[in-house]
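Structure in structure tokens, see below.
Only a part of the assembly is drawn; its chains keep their places, and the rest are absent.
Order as written gives the chain letters A and B; numbering starts at 1 within each chain.
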Amino acid sequence: MIIGLVSISDRASAGVYKDEGIPSLKDWLKSAIASPEWREELRLIADEQPLIEATLKELVDERGCSLVLTTGGTGPAPRDVTPEATLAVADKVMPGFGEQMRAVSLKYVPTAILSRQVAVIRKRALIINLPGQPKAIRETLDGVFAAVPYCIDLIGGPYIETNEAVVKAFRPKSAIRKK
Amino acid sequence: MIIGLVSISDRASAGVYKDEGIPSLKDWLKSAIASPEWREELRLIADEQPLIEATLKELVDERGCSLVLTTGGTGPAPRDVTPEATLAVADKVMPGFGEQMRAVSLKYVPTAILSRQVAVIRKRALIINLPGQPKAIRETLDGVFAAVPYCIDLIGGPYIETNEAVVKAFRPKSAIRKK
């Protein structure tokens, strides 16, 4: 299984400051995923819509990622175009992820409603936009990841197992594979 | 009043297994609607977008349905195209139904966020996508139906009364008709 991790930030990609998005995503996934065989594809790019679209397509279509997590670029500022780029490469839109991520973040900060995160299906991959801040990344992954393994089952991807101490993957009984 | 009930499933429509969607919708409506005169139009069809669109149009435009409930085809799998078909025949999108149905289902299962249900207005009809499982159909109808009668009032449809033991229709005082 290959997971694409994409940090989208003008300043981090230009080296003005250190990217914290990809390390946060990696740490969380390392603690949460129990399946033995998976690796990441990492990308650190600027807030340019054509570049974000091309990166998402490459990760899904050429690298074969089953899951792509983006971080950054989901706010209201003019340079925040991650949701637009994600929707532009979508086969299907998954509105429940954005709704639930905002609802989760809203427990912590009222400005959570400014986040425009979306999730989509492209071919056999699930692409989810996450916030830019490490703390918010962890909070939202804690809030929605339980639904990710079954989603990837349904689109024909690999069977993901999780460390239940971090997050318990939920599947209907008929979809659970015995070891 | 005519209510269209549409079960969307490749396997049920091919006779591979028995459709449980329409019986669940019928049972719930029979218990919930107190208006004496209403009947259903039933359709059991495959997960084909053009067929779903044609069925929704026929039920609203030719049969004169004021309410159409669909079941099935709202997940992330490639054959799940009910929301796309529903949006394609919409005059107006009603985002609150999908949000609330997912919020209600989320109390039961974390994978509720994978459901892509929408509701729309077409002409003088409200069309609502419901989940495929009988249990989830009941839970979401319990969660949103209180708003359905007033919605149908507002689009020029018949006045629906409900059995308050099942669901209490909510209307502003000025919209309540005395018997």
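The working rule: a residue touches a chain if its C-beta (ideal position, glycine included) is under 8 Å from a C-beta of that chain, and two chains touch if they have at least 3 such contacts.
No experiment lies behind these values; they were computed from the predicted model shown.
A.B. asks: Quick one: how many copies does the complete complex have, if 2 are shown in place?
C.D. replies: 3
What we mean here is this: only the chains that are shown with their structure count from here on.
A.B. asks: Touching residues of chain A toward chain B in the complex: what are they?
C.D. replies: 92-97, 99-100, 103, 121, 126, 144, 146-147, 150-151, 154-156, 170-172
A.B. asks: Provide the residue numbers of chain B that touch chain A in the complex, in ascending order.
C.D. replies: For this pair, the touching residues of chain B are 75-78, 80, 84, 98-99, 102-103, 106, 109-116.
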